[in-house]
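Yeah, one chain of the complex is gone here, protein chain that is, but the others are all in their spots.
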Amino acid sequence: MKTFEIVTHAIDPQHYADMVLRPEAGAVTLFTGHVREWTKGVRTLYLAYEAYVPMAEKKLAQIGAEIEERWPGAQTAIAHRIGELAISDIAVVIAVSSPHRKAAYEANEYAIERIKEIVPIWKKEIWEDGEEWIGDQKKKPEGDGV
Amino acid sequence: MKTFEIVTHAIDPQHYADMVLRPEAGAVTLFTGHVREWTKGVRTLYLAYEAYVPMAEKKLAQIGAEIEERWPGAQTAIAHRIGELAISDIAVVIAVSSPHRKAAYEANEYAIERIKEIVPIWKKEIWEDGEEWIGDQKKKPEGDGV
Amino acid sequence: MITVHYFAGLKEVTGVSQEQANLSGYTVQQLAQWAAEKYPGIDAGAARIAVNEEYALPEDRLQPGDVAAFIPPVSGG
Partner (left out) sequence: MITVHYFAGLKEVTGVSQEQANLSGYTVQQLAQWAAEKYPGIDAGAARIAVNEEYALPEDRLQPGDVAAFIPPVSGG
């Protein structure tokens, strides 16, 4: 598997944690974003994700390079799943290892923020009474996304 | 297994992530603290951890309760391993789930800070030329722990 | 010829996920205008345009064989 990838199958988060582990790493942070059943009182049945796959993988790798530059010694692995996802399925996994914990937390949170800014992946929410492509999460009220 | 526990065997972090997952959780953060080979130019051969087990488990549970109070909706599971640990072994795992990601990151970092303050666990570092019980990490220069 | 990709909501408006068009020499801005005329329903202004899998500037010019893509506001994660 690749360090930065778009996948169409269920994500095994431990695999990405293992990829970034090395003897000089004292801390590993692993973030998983899951399909949430309720958003603002509306019940989601499932989600469908689409990506511009080759560009998305390049942008994920770019985020990894940005992290290595900002937090020297930090190493990153990221995967995002596309296709139809059920409640609690993992949509995205971010693993960051670092000698010290502070960088591992900060860099991990940076990665998810950047994914929501620059990586060409789109989410469609399917509810009981309709569906909608979600976009421009930056314009939404704070706390709406995961 | 328990949600807050001291263990003497290898830690499977995924187990703790699974314990905190539920339909309303959009984000899960998983922190693992690993035995690091080099600290300030000194090579660690292995570590030995000791705990006051019943009190340590109570204090881990207390941290979980503090998190639930500070970040409503956040759920936590924590395990710390004791005994002899080799380089890269997991010493501690912290899993936090939350509807939204910000709380999951913040609460997870809070948990490791609190562990280093109040949980009766002690680390002995064994080097090529000696060994020492480590204590009072708060007094150390920043960046020394994981 | 230029390959043009459409994604997510844009794809549902255009009805195609990709097409070939004779747009060599167009700037990225002209590509956006071309699409807005061809597909009146699309909000080309809200989308960014990528050329060869990298975000492009309005004044960048398309070369034969380039792959362009309309990137509506992203919502991964």
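In order of appearance the chains are A, B and C, and numbering begins at 1 in each one.
Keep in mind that, in the parts below, contacts are C-beta pairs under 8 Å (C-beta built on N, C-alpha and C of every residue); 3 or more make two chains touch, one makes a residue touch a chain.
In this text, all values refer to a predicted model and were calculated from it rather than measured experimentally.
Peer 1: Can you list the shown chains that the hidden chain touches?
Peer 2: B
Peer 1: Per the definition of touch given earlier, which of B:P23, B:G73 or B:P120 contacts the omitted chain?
Peer 2: In the full complex, the listed residue that touches the missing chain is B:P120.
Peer 1: Can you list where chain B touches the absent chain?
Peer 2: 33, 49-52, 54-56, 58, 80, 91-92, 112, 115-124, 133-138, 145-146
Throughout what follows, only the chains that are shown with their structure count from here on.
Peer 1: Quick one: most central chain, C-alpha centroids?
Peer 2: When every chain is reduced to its C-alpha mean, the one closest to the whole-protein mean is A.
Peer 1: Averaging only over C-alpha atoms, locate the centres of chain B and chain C and give their separation in whole Å.
Peer 2: 48
Peer 1: I need the residues of chain A touching at least two other chains; which ones are they?
Peer 2: Residues 33, 112, 145-146 of chain A each touch two or more of the other chains.
Peer 1: Chain C: which residues touch two or more other chains?
Peer 2: In chain C, no residue touches at least two other chains, as defined above.
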